[in-house]
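Note sheet for the following structure.
A single protein chain has been omitted; all remaining protein chains appear in their positions.
When the chains are written out, they are named A and B in that same order, and each has its own residue count from 1.
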Amino acid sequence: MTKKPSYVLEAENITINFGGLTAVNDVSLQVPFESIISIIGPNGAGKTTFFNCISGFYACDNGTVFFQERPINGIPTDEIANLGISRTYQNIRLFTNMSVIENVLIGQQPRLRSTCIDTLFQTFRNRREEKQSIQKACNLLDFVGLGAYADDVANNLPYGAQRRLEIARALGNNPHLLLLDEPCAGMNPHETSAMIELINTLRSQLKITIVLIEHDMKVVMNISDSILVLDHGEKIAQGTPDEIQSNQKVIEAYLGSGTENLVEKYSRRKADKGNLD
Amino acid sequence: MDAEKPHHQPSAKQTVKRINWLRWIVGVIAGAYVLYRIIIQIIQPEYGPVYWLGFLNTGLIVGGMYSLIAIGYTLVYGVMLLINFAHGDIMMLGCFAGYFTFEFFNFLKVGESNFLNAYPVPAIILAFLIGASVSAVSGFYLEKIAYRPLRNSHVRLAPLISAVGASIFLETAAQIMFGANKKTYKNPLLLERGTGWNIKMGDGMIVITKTGVFSLIMAVVLMIALYFFVQKTKLGKSIRAVSQDKNTAQLMGINLDRVTSQTFIISGILAGSAGVMWGLHNGLFNHFVGFLPGIKAFTAAVLGGIGNIPGAMAGGMILGIVESVGPAFLGIDFQLKDVIAFTILILVLILKPSGLFGKSSSSVEKV
Partner (left out) sequence: MMKTILSKSSKFGIVAGIILIFCEMINLTSTLAEILEKLFTGGTAAKNAITPFYMGLVVGLIVFFTTINFLRTRNSQKKYSFGQGFFAAVTISIVSGLLISLLNIILGSYLVNGKDVRVYLEALAPDVIRAFLFQTDIQKAVTYYFMSTILGSMAALILFWISQKTNQPAKSVRALTHLKEKIQIGRAFERYPAVKTVLILLLIIAFLLLPLVINAYTISVLGIVLIYAIMGLGLNLIVGLSGQLVFGYVAFFALGAYTFGLLTAPKPFGIEMNFWLALLVSLIVAGIGGFLVGLPIMNLRGDYLAIVTLGFAEIVRILINSNLMADYTGGPQGIKNIGQPIQPSIFEKYFGEPLEDNVWFLYLIIFVFLIVLYAAFRLQYSRTGRSWEAMREDETVAQACGVTTSSYKVLAIVIGAAIAGAAGALYASRNTYTGPSEYAFMVSVNALAVVVVGGMGSIPGTLLGAFIIKGLPELLRDLENYRMVVFGALLIVMMIIRPEGIWPVKRRKLSVAPESIEILKEDLKP
């Protein structure tokens, strides 16, 4: 690479419509290297839709997404994964009938080169690559703390473990940028703090840039470098956790008017709701 | 990990949209060939206009039946996202039911003649009622036995495989029970096969058969009735709601089980009527009668955009016409008319998978 780009991701004036509904309206976001950026906002604010646009699920109606200074609008999702963006899903979506380690192996798809011809003749390349990828998958599982579950069927994992498995799978393609959609939804305080730790290690040890959506204010305030607040598809604020906490507009968006106490209560309720899904 | 893989570098153009090369190649080739045939037909016509009108006539009649069956596919697909593979066999059952009704009336003596010819109109109405209700009942139970237990199956293909199973079951059971040899419909004299009005045109003549006219009118009436039914009644509205969003529809208090059952009943009624028409118009039939019309009607449903009711109606008509005009137009053997229908299916899926009347932007999945 010639020169290091200034941002991992730059979204410029993104607008997405569904029929008459403008789910995301003219939102811009810049994500510097090795940062953790959170997106918050009430339900239906358009957070997931914004993610879907970055990861290629939806084409945006207006605006451009630059990934390392390359425009990536309209590229199919598999190529986005090739480029080095991976993501997790708000409603966990694992390959439920496959084993845990196979899930992680699928995540490495963009990094594997052996073809089905290699497979049929069991070439040296195929053997080596298979061995390496299994080793890497085990390392990843160990890293997220699922080493013991490697050969279980993914569907049988407990809820929290499934979320972590999604992260392990997302790490398989050596991402520059990791998009986490509500990683702590439905977790108890203990699991949540483990997840916070995991996210912090992801950045500090593996040098991965992270954008996450989260309703749990404790998590958000704890780990974010910067927070983007969406409401009805519009960006209503962006800043450091301290700035956001005292931002009147944000408080109004969440509560109309009220206290921080209520914010916490809200987030806990949201977490409970997630638990039921 | 081994050597760094060069990242894919999308050029500015590529970022706008990946061009579907296949679509273009196939579209251009198919278009060019059709154009070439049109020119040929104009320069040295093989058939006179009378023949073309004759083909159109046959096409409309068959098309009407295709439409009726295709609506069943589309309705069920809308509600369950399932290709109801046994739908053609539901039509077959209707055809058999109509056959037995006519046979029965043929034996029933009324004075000098038999019921069939003494009271042809009630006989026909009764035959349609019986055919439609047999199909409706079998559709209802088909759903209940073969599809409902699989609605939440963790194996995605389970309902479709079950549908194949049902289709084979019905077909072979009918074969063993009624025999594999072809049977002939006993039409009342009023609707005798092959007779009708001969219309002289220039040097030729078109035969407009009574059964043909009757079938077409019947099909159109049924389709109009269905259209109003789906647009205006509560059940129709629930069917449309379920097709759009199953979960939300359920939240709005729509009983999914009930709507699904009723959808099968409605599509059974249409298929059964089509079966009786098929028998009246074509005469010969056996247990296999539903197979080809079934897949062709599915083709018609795809042609019109699967899930789209007016689309299925139009698709059936178009398919019927293309199929009967096609061999002459392309200058091939009439044996090969079925090949045309399936080629159309493949072409539609390549060129416009959402169908001629479907919305062009494929709906995006929520993740």
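Rule of thumb we're sticking to: a contact is a pair of C-beta atoms (placed from the backbone, for glycine too) under 8 Å apart; a residue touches a chain by one contact, two chains touch by 3 or more.
Only a predicted model underlies this, so the values are computations on that prediction, with no experimental measurement involved.
Screening B:Val50, B:Ala158, B:Ala241 or B:Leu256 for touch with the missing chain picks out B:Ala158. Touching the chain that is not shown, out of A:Ser28, A:Thr64, A:Ser99 or A:Asn200: A:Ser99 (per the contact rule at the top). The chain not shown here is touched by just one of B:Pro122, B:Pro149 or B:Gly194, and that residue is B:Pro149.
Here the missing chain is touched by one residue of A:Leu29, A:Val65 or A:Leu112, and it is A:Leu112. Considering the complete assembly, subunit B touches the hidden chain via residues 1, 20, 22, 81, 83, 85, 100, 103, 145-146, 149-150, 153-162, 164-173, 176-181, 291-292, 295, 298-299, 302, 332-333, 335-336, 338-339, 341-343, 345-346, 349-350, 353, 365, 367.
Listed for subunit A, the residues touching the missing chain in the whole complex are 55-57, 76-78, 80-82, 84, 86-87, 89, 93-99, 101-102, 105-107, 109-110, 112, 114-116, 119-120, 122, 126, 129-130, 133-143, 147, 150-151, 153, 169, 171-176, 205-206, 208.
As a working rule, only the chains that are shown with their structure count from here on.
The distance from the centre of subunit A to the centre of subunit B, each centre being the mean of the chain's C-alpha atoms, comes to 46 Å.
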